[in-house]
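With one protein chain removed, the remaining protein chains of the complex are shown where they sit.
As written, the chain order gives the labels A and B, with residue 1 at the start of each chain.
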Amino acid sequence: MKYSINKLSKLSMLKISKEEEKMIAKKVQALGELLEKLDAIEPPKEAFVLAPEGEHKRDDVPVEFDSDEIIKVFNEVKGRYLKGPKTL
Amino acid sequence: MEEIKVGLEVHVQLVTLKTKLFCSCSSDYRGKPPNTNICPVCTGLPGSMPTLNKKAVEEALKVALMLNAQPYETSYFFRKTYFYPDLPKNFQITQYDKAGGYPLAHDGYLKLSNGKTVRIERIHLEEDPGRIYYEGSRATARYSLIDYNRSGIALIEIVTAPDMSSPEEARDFVERLTTILSDVGINVKDYEGSLRVDVNVSYAGGERVEVKNVTGAASVEKAIIYEMFRQKTMYEKGIKVVRETRAWDEKRRITIASRGKEFEAEYRYMPEPDLPPVTITESLIKKVKEEIGGSQEDRYRELINDGINEELAKKISSDKNLFNVYEKIKFYEPSLKQLAANVLANEISYLIKRYSIKTLPEDVSGLAEILQNYRIIPDHESVVAYLKKWIDGEKVKISFKTVSAENIQNDIMQIISENYEKIRNLEYNKKFEFLMGILIKKFGKENKKVLVEELTKVLNKIK
Partner (left out) sequence: MNLEGYTLQLILREIENGSLSPEDVNEFYYKRSVELNSVLNAYITLLEPRSRAEGDLKGIAIAIKDNISTKGIRTTCASKMLENYVPPYDATAVSSLKKHGGSVLGKTNMDEFAMGSSGENSAFGPTRNPLNKEYVTGGSSSGSAAAVAADMAPIALGSDTGGSVRAPASFTGIVGFKPSYGAISRYGLIAYANSLEVIGILGKSVEDVKILFKMIAGKDPMDSTSINVDLKEKNISKPNILVIKSFVELSSEEVKKEFYNSIGKLESAGFGISYVDKFSLTDYMLSSYYTIACAEASTNLSRYDGIRYGPKVESASNWRDYISKARSFFGPEVKARIMMGTFILSAGYYETYYLRALQLRKMIKQEFEKIISGYDAVYVPTMPVLPWKIGKAIEDPKIAYAADVLTVLPNLTGSPAISIPVGKVREFFVGGQFIGLRAEDMKVLKVAAIAENVLQVKKNGRN
């Protein structure tokens, strides 16, 4: 593992407490060992995608969802706006 | 003046769609109260899954073909991860041309007015994020207000090579693109903010600066002019231009260093596992080609080949609606094509402008009826009135009780003898007017042409 726990937590936008750090490091270490096994595998010549098979597309026909039900899920609203953190 | 290089990433909303790209919410989000046009999918609720709008693929393919781009037989959706409150999943579903992915289409071009060719690197589908508002100014607001009505609206992104070398060329590109889009029914001018451009500018071989979110052709030009001089000033002062992302401030007409948004190059692209690949079959391409019916150039060439003069051909080929009607008439009755071209370029064009008409009727039999009887319709006003009827989808039937010339001559002689006392001392013109009045009353306005001809003959004989 070439990345520190610190750098990974920053990239993932995860705050990690001092108490958790040791336990997470242990888990990341164990997962990292599984990754290392991949070094033995010949990488594919070209990048490819393993996408789900089949073909499914939706018709362009509107279906209304009761948006009040989603407003109920939101943490905090002002009018019908969702209140979010300041973005500066 | 050192040379500048400009490349554009143009985001266009597929305004012809009825629903969003990955859910069945309406695409008609403008003017709706906040968060009324949303569902679990476009707000990224846990457990929701995207489903691809079939029509979006077709519409995007239309644009790709119009821009002479090559569709990939199989293309994929990817997740592009960045955190920002307007992006409900904190990843955008888009298409990617690396990591094994292919966008919808690649390698197209667009010709500018000055004849220069701008290469188009790729065209792909992606979803629009929601919108963030502030009470008062963004700097002082204590919180943001988020509306997801726009979240998930279908966009195509058109990425050009850095082939433009002046602000005017970039403006011209956007304007020509706008025309091409309207050719396939995507009238971005009718929908505010439906065309947004990220502009890449580099001055004198320096680093490229990206100016995000510029709306409309005129602003693209202004943003580049500003950026050109900003970079030139730095260059002359010996300050190195750094690769960065800036934002366009429409009010102050300047670009400003971007803060706030996550602009790290670390997007962690990965294939979207919930969406099967998009396949573009030969038959789909054929179907879409039939729907778009070629480019303006193709249409112009066809009209010229038909013997239509350049002025009319230019006018008709610039509007796909007009051209389609022309083609149908030509098929319906080839001998009417010249007259049809005239009427389309003049009267019908006038009506389209006057009444802001969006589409012309599929059924051209009414128009054919007007053209076939064109000679006997007494005046220009009536022609226009009949055309309006056809455009409005009403039935057009032109039936005049036409009278034969010989019968009319007898009738005219009779009327003259009946009114001989009244007219004998009148001048020719007055005499003519008086007799026409009686004749029109008797035979109707629709026979005016014949009546004029025959009355002239009779009066000339008896002079």
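The rule is short, and it goes like this: a residue touches a chain if its C-beta (ideal position, glycine included) is under 8 Å from a C-beta of that chain, and two chains touch if they have at least 3 such contacts.
Keep in mind the model is a prediction, meaning the values are calculated, not measured.
K.L.:
For a quick check of understanding: of B:R268, B:H380 or B:K430, which residue touches the chain that isn't displayed?
P.N.:
Per the contact definition at the top, the residue touching the missing chain is B:R268.
K.L.:
Going by the contact rule already stated, which one of B:L45, B:I357, B:I376 or B:M436 would touch the omitted chain in the full complex?
P.N.:
B:L45
K.L.:
Of the residues listed, B:N90, B:S258, B:S382 or B:N419, which one is in contact with the missing chain?
P.N.:
In the full complex, the listed residue that touches the missing chain is B:N90.
K.L.:
State which residues belonging to chain B touch the missing partner chain.
P.N.:
Touch with the absent chain occurs at residues 40, 43-52, 79, 81, 83-85, 88-91, 99-100, 144, 146, 260, 262, 265-266, 268-270, 273-276.
K.L.:
Footprint of the hidden chain on chain A, which residues?
P.N.:
1, 3, 5, 8-9, 11-17, 20, 23-24, 26-28, 30-35, 37-38, 40-44, 47-50, 52, 54, 56, 58, 66, 69-70, 72-76, 82, 84-88
The definition used in the following text is that only the chains that are shown with their structure count from here on.
K.L.:
Which whole number of Å gives the spacing of the CA centres of chain A and chain B?
P.N.:
About 39 Å, centre to centre.
K.L.:
List the residues on chain B that touch chain A in their complex, please.
P.N.:
On the chain B side, the touching residues are 17-19, 24-27, 33-40, 43, 45, 51-57, 76, 83-85, 98-101, 132-133, 138-139, 141-148, 259-261, 266, 271, 273-277, 279.
K.L.:
Quick check on the complex: what are the chain A residues that touch chain B?
P.N.:
By the definition above, chain A touches chain B via 11, 13, 46-65, 67, 70-71, 73-74, 77-88.
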